[in-house]
Structures are given as structure tokens and as C-alpha cells.
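A protein chain is absent from this complex, but the other protein chains hold their places.
Showing subunit A:
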Amino acid sequence: MAAASSLHVAAPAATPRVGSAGPKSASAARSVRVARSGAAARHGGRLVACAAVATKADAPASEAASKSEGHEVLLFEALREGLMEEMQADPTVCVFGEDVGHYGGSYKVTKGLADMFGDLRVLDTPIAENSFTGMGVGAGMKGLRPVVEGMNMGFLLLAYNQISNNCGMLHYTSGGQFKIPLVIRGPGGVGRQLGAEHSQRLESYFQSIPGLQMVACSTPYNAKGLMKAAIRSENPVVLFEHVLLYNLKEKIPDEEYTLCLEEAEMVRPGEHVTILTYSRMRYHVMQAAKTLVNKGYDPEVIDIRSLKPFDLHTIGNSIKKTHRVLIVEECMRTGGIGASLRSAIIDNFWDYLDAPIMCLSSQDVPTPYAATLEDATVVQPAQIVAAVEQICQ
């Protein structure tokens, strides 16, 4: 990662649907907290990108960026760039959501787009998630490519019927006659003391909806590439963004690019153990990787990116090399992405495994408000270190 040291915690422009001021930004508020491990203590915060650390090879981002000068953007700006380029290239691309227009989006992903493309293409909707998501389905059936923003992804639980029955199923029930080329995106995941409802881990809810494709972005580079690919896909795609990653900074190519929606990203090649992760947990894993390297381990880190379908090709090749697997996710322990991934690996690569697959998920609790409890809900780097040590015994 080109500019990992500039990683910051995203400070949302607004705190959706909560009356008080936004969550306190950044590390200052947290610096008093006792870190659980030496590694974490050295980095002083919960979310630390350790790209400087332990990387043997550069991420694909840097490869692609090397073609030209590139330009530095924050992750939310990368998403905006991708969206804007697609809207310029294809007049059927439009945006629906709460405060996406004049306000510019609660995390500024659509900032300025209403001025550029007009109110009809960047449609500020009333607060009616199920209905405006259903509108996206109808508009998609009639030739548009709507990008539906959940102001907070958790709000999309209110649109669950439209996402499940109509986004996911209509292509099938119509015998293939209608396509729903919809993108559903928005900020999700466990933020900083946002409380249970604004700290949802929705992957588990969405993953079993037939007909729905899911990707999670984790860097400005892949955020832009996945946004563009999702818009161009004929499938309904859920693009997971993480509230704490919006202010990640990275240099991305000046040239246009898209990424493959079904492809995993090799973050750090290694020999001893395959660590599969995505979204924000990628940074906890990389933080742990630094410690692991110091302890003499050589972990291979893969950001699976495609949550459905899994890139079993990349994952399988890694397992055939390391024979050991650790999954690290922020999703729920029960019925989460990790659970599905583990079963897919057992089904397909059992013979290559030398140790039981371990899966570190967040706890099956409503995300607590208190910082100590919230920290204990998601996987911390020290747990990852301990798990690798156990697997590699």
C-alpha cells in the first residue's frame, strides 16, 4: 500500500439518524486505552494500516499506479471518482438515496455530483428505504443502472424485502427476461462507538440471497475499481464500504481502470499460513503480520474482496502452498462469511490441509457502545498472532 501511514479514521460528515454530534474522530480519544499486545501498543490505535510492514511484494495498486504519476486520494474520493466516471460515460447510471444530492452524501461519496449531473440523476429520496430500493429495481428493469446508497448500510435492513425478493430473485423468476443491474452500497461495519444499529455486520444477512453478488472494498485503489465494475455488471451487486476506511489515503492511477468483481487480492505473499480477510480486518491482519514476521513466520495475506462468489482459484492456490488457513473477518460468527468460506475450503481443498481451519469472527452480540466492549467484539491483532502461532505449531 502506497501511503498507508496516512491512514486515518474516517470522520463522517454527519452522523446519520442520531441526534448528537458525530463520533469522536481519530486516535486522540483512544490513546488512553491499554492496548492488548505489544504490536498494537506500538501503533497506538485500533485501526492501523501496516503496509510499511512486512510486505514482500507491493500490492497490485502500486503496480497499476506505476504506469503514470497517479494521484493521491482518500477512499471516499476514489469511490466518488469511480461513480463520476461511470456517470459521465453512461447516461443511464444514476444515484438514489437519502441526502446523496444537495448534501453530497453522508460520507461525501456523491459530493458535487448533483451539480454536475442534475437532480434527476442524483436523486435525493425521502426516508423510505424499502421504496427507493424497490424503485431502483423497477428502474433497473427498464434500462437504468441505479446506484442505491444506504446512508448507513444498516438502514438497508428496512429494504431487505426489496433486496432479497426483487433484486435477488427477479432475474430468475422472470425466466431471465429482466436484468437488475443495480449497485447497492454504503458505509457499514463496526465504527467507533456508533451503537448497535449503526454498527451492523450485514454480510451474513445478504450472503444467502440468491442472485446477489457481494464485494467489499478496502483501499482507495480497489474501491474505485470495484465501484466501476459493480456499476457495469449486469448483476445486482452489494458493495460494502467500511465507515472507518473512508479516509484511507493512497495514490491511484490517473488512467481509467476497473477491477474484476470475482477476484481476490494478494496483499502479502508468504509460505507458512494463508490468512483470508477483507475490508477493515485487512489492516488488523497486516498489523499482526508485522509481529508474526518478527517472530519468524511468513504469512500469506489475501484480501478476498469478493464475498460472493469466493475466488476459490486464488484461495485454493494459496492453500496448496501453505496447507494452513486462518480466516479473519468482522462478520458475525454464526452464519457469517467466514463460516461459508470455511465450508467452501473444506469441500474443495480438504486434502491439502495440514491443520484445522481457524476462523476469527466478531462476536455474536449487538455491537456494544462502550469502547472496551466494542473492541472486544471485533477481532484484534493479538488474537490473530495467537491464532497463527497455534495453527503453525
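The rule is simple: contacts are C-beta pairs under 8 Å (C-beta built on N, C-alpha and C of every residue); 3 or more make two chains touch, one makes a residue touch a chain; residues count from 1.
In the analysis below, contacts and distances are computed from a predicted model.
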Among "DgyrCDS649", "Protein MAK10 homolog", "Pyruvate dehydrogenase E1 component subunit alpha" or "Cell cycle checkpoint control protein", UniProt-listed name of the chain not shown: "Pyruvate dehydrogenase E1 component subunit alpha"
Selected residue (touches chain absent from view) among A:F132, A:F155, A:F206 or A:Y297: A:F132
Given A:Q213, A:N247, A:T322 or A:S362, the one touching the chain that is not displayed: A:Q213
Residue touching the undisplayed chain, where the options are A:L113, A:I184, A:A216 or A:A229: A:A229
Given A:R80, A:K108, A:H171 or A:H284, the one touching the chain that is not displayed: A:H171
Touching residues (missing chain, whole complex) on subunit A: 91-92, 94, 118, 120-121, 123, 125-126, 128, 130-144, 146, 161-162, 165-166, 170-181, 210-211, 213, 228-235, 256-258, 260-263, 306, 309-314, 316, 348
